[in-house]
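Only one protein chain is missing from this complex, and each of the others stays in its spot.
Labels for the chains are A, B and C, by order of writing; each one numbers its residues from 1.
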Amino acid sequence: MTRQLVARLLHAIAVCAVVATSVFVLLQFAPGDPFATALDGADVPPSVRAEGRARYGFDLPPGERFARWTGALVRGELGYSASRHRAVADVVGDALPRTLLLVGVALVLGFAAGVGIALVQTRHHRRWQDRLFGVLTLGGVAMPEFLVALLAMTWLGARWRLFPVAGIGSLGDAAAWPVWERIVDLLWHLALPAGALALAVASRVARHQRAALLGVMREDYIRTARAKGLGEWNVIVRHALPNAIGPVIALLGLALPSLVGGAVLIERIFGWPGMGLTLFDALLARDYPLILAAVLLATLLAVVARTVTEAVAEFVVPRRAREP
Amino acid sequence: MSALLEIRDLVVEYASRGGHTRAVDAVSLDVMHGETLALVGESGSGKTSLGRAILRLVPAASGSVRFDGEDVLALGGDALRHFRRRAQVVFQDPKASLDPRMCVGDVVREGIDIHALATRQEANRRVQRLLEEVGLSAADAGRFPHEFSGGERQRIAIARALAVEPEFLVLDEAVSALDVLVRRQVLDLLGALQAARGLTYLFIAHDLAVVERIATRVAVMQQGRVVECAPTAALFATPASGAAQALLAAIPRIPW
Amino acid sequence: MAANAWRQLLDDRGARAAIGVLGAAVLAAAFAPWIAPYDPTLQPDPVALRLVAPSWQHPFGTDPFSRDVLSRVLHGARVSLGVATGAMLLSVTLGAALGALAAVVGGWVDGVVSGLVDVLIAMPRLLIVIALVATFGTLSPWWLIALIGGSGWLTTARIVRAEFRDHLQREYVLAARALGASRWRIIWHHLLPAVAPQLAVAAALALAAVIPLEAALSFVGLGIQPPLPSWGNILLDGTDYLTSAWWLVVFPVAAVSLTVGSALVLADRLRVAIAGEEHGP
Partner (left out) sequence: MNPPLLSVERLQIDAEGARGAAPTPILRGVSFVVQPGETVGVLGASGSGKTSLALSLLGLLPPALTARGRVLFEGHELLAASRGARRALRGRRLSIVFQEPLTALNPRMRVGVQVAEMACAHGERDARRAMQGAVDMLGRVGLAEAEVRAQRYPHELSGGERQRVLLAMALLLDPALLIADEPTSALDVTVQAQVLQLLHAQQRERGMALLLVSHDLGVIATSCERTIVLHDGLVVEDVPTHQFLSAPEHAQARALVDAVRPAVRSA
């Protein structure tokens, strides 16, 4: 168990190292730097730009900058964001929890709903319930998250005004509100972005879970369970689900990177001030330390989440028989 | 009678969690020209691994295998290809051992093509002759394996092995998956082929009852080792090892 | 028996519908210049014909620049599906080659390929592509194909490697080896035909992954650049008019969803057909 844990940790570190290095190297080839774009206007004298470059180390050779940057990274320093005029760590510290909230809520809701749908579909295999959910979940996977988000924003938000279309909180002096009102306000703003993301998760989970369940339902031990006189729901929930859920959890781990990608777009669409929005702003401003930090953290998030799901899958799924 | 195949201290190991598992543990055996040596043991006793190691289908860890005096384990390139012509195999599951995407004619012809044994037309004629020899019809060449019954598929697998005109056949549980009646027919076919072509068989089985009628000698394997090797009648009359006794006792005694 | 999988696929109503939709999309893309009622970049009257709702003249309405949306969606199919198909072919070919190499050669080659897959698959693809495009500035469609395709070979490589390894263990491959067949012969005559249906599944899945990727990139302004239309940038034009001009969102969304959904259905049904063949008589 410890050996596996160490292996996973090493793997996560390897992923992050590869990502960090490649992003850094690629940025070296990129045209322009913050001082070409961030300090806009022709009236900024070249000497000011040069001074800025010197202050932030942009005049150093790439190798040394990389060494400095990784050194700082190892010490936990992410650098200074020129576009936000704040430490990168602070910017990230604000944004990351919001992204975690968005992705976490979507993941939990989506997973629970997906498994539930799949159970109903399995119980009523080939009947109308199965077909109905089959069509719905197909729609859910066929429509990319950001398209769902756009449609939801158009109708639920802009047309019918049921939910706010942007931001994380209502205007006003939020600090003065009672706690529960702030929470309700947050959830109200969370509804559309998290809902759009959860829909995508639920559809994917439901389709995979249904396929896995139906596969397991053909196994001999399901026949044994039925031969005991167990009811069909009992057979499905007690015997089929534990054998079918492991692969789905593992698969969810594999799908997480794309979920993070979807979350980035959704944040942009709904103006949810998380890591995705931060990344887009940073890209526009060519704010390298922030870009690096955002990409690295998003990757880290995906890797951590994947490691966790794999561990969970391993836990849920005790050793299977290995005999020939 | 001289030995066609001499196995000395052969060891086959598989990597497993935390080290190696010895599937075959220092086995020494001779297979004589023209005989049928039965190799019998429970599942996991290493008999299949032994059969595959002889044919170089799995690597041997140590020991030696001599085929007609040649060191099989050292063969490479053309010499190995030539050895493959002379020693062939028929597997247990005729469904798994035939490529489902190839028609029967192509299956049987593959060996002829690989070793360039005949021109295209001659090869077709040979395939037809082979199919007839194993009790199928020449017209079956265009059909696919799934259109045949288990026994017929096993006949196809035998025809494929015979196509390269081998001297030695490893029959790896070749009749175990077949029903009693079909098994009997395939065994009869194997006997006839042996007589007609002077073949030598290594007949692998998990059940003593199957080998009684066709084996010259029987070797009993247990946990990777050969624990007993004796002429068939002697082994059935006076089994020396515990493994052989247990296998004999397991043959159902039908109250005729 | 492989023929069975294809036949079973064509027997399936869902699969036929999916093939029909994809075929129609490809035809529409191929013949867009002849089908489309207008020039997709023509701006006849940016004042009078701005944001006209769907009508007989403009079945999908017009956009903020008075361009005909139907014509843009049709021409967009050319670009979107072209990029998607190119990227799909690239990623499937690359994945099949690397997966096969890893399985057949084994040893350190397998270690390198599997390790690479393990590391890369943990990365958010969209994010990396966005970051790359953003740093390099906008890319030509060819570079987009290279970038999207080059980042998508992982799944195919995994599938092909696993299938090859499985089939290498099977008795029919052992029998071929016992006959003296060379590696190449086994790969060409036995393994590739065996994994062909799986490759088709991988291709359909790759297509389903790549279409939204291109749409997403264009939607955030980093993919196909105007005035060249793509499904993603038609959406982008529509985001500012969500409440007033629904047709700018609905038609490109429908186009993306229908093609992606069809590709997914196709992959699904193909998988069922393969499974049925493995379990069947």
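Please note the rule applied: a residue touches a chain if its C-beta (ideal position, glycine included) is under 8 Å from a C-beta of that chain, and two chains touch if they have at least 3 such contacts.
None of these values were measured; they are calculated from a predicted model.
The missing chain, though absent from the view, touches A, B when the full complex is examined. Only one of B:106, B:165 or B:207 touches the chain withheld from this view, namely B:207.
In the full complex, chain B touches the omitted chain through residues 42-43, 150, 179-184, 206-209, 212-213, 236, 246-256. Residues touching the missing chain, restricted to chain A, are 219-221, 223-231, 234, 238-239, 242-243, 317-323 (touch as defined at the top).
FYI, only the chains that are shown with their structure count from here on.
Chain-to-chain contact here is organised linearly: an open path runs through the chains from one end to the other. The most centrally placed chain, judged by C-alpha centroids, is C.
If you average the Cα atoms of chain A and of chain B, the two centres end up 55 Å apart.
Distance between chain centres (mean CA atoms), chain A to chain C: 22 Å. Separating the centre of chain B from that of chain C, both taken as means of CA atoms, is a distance of 48 Å. Looking at the complex, you find that chain B touches chain C at residues 52, 55, 57, 80-81, 84-85, 87-89, 91-93, 96-102, 110-111, 114-115, 144-146, 157, 160, 164. Those residues of chain A that touch chain C in the complex are listed here as 11-12, 14-15, 18-19, 23, 26-27, 29-31, 138-139, 141-144, 146-147, 150-151, 153-154, 158-159, 207, 218, 254, 257-258, 260-262, 264-265, 268-269, 279-280, 283-284, 291, 295, 298-299, 302-303, 306. Within the complex, the chain C residues that touch chain B are 1-4, 170-172, 174-182, 185, 189-190, 193-194, 281.
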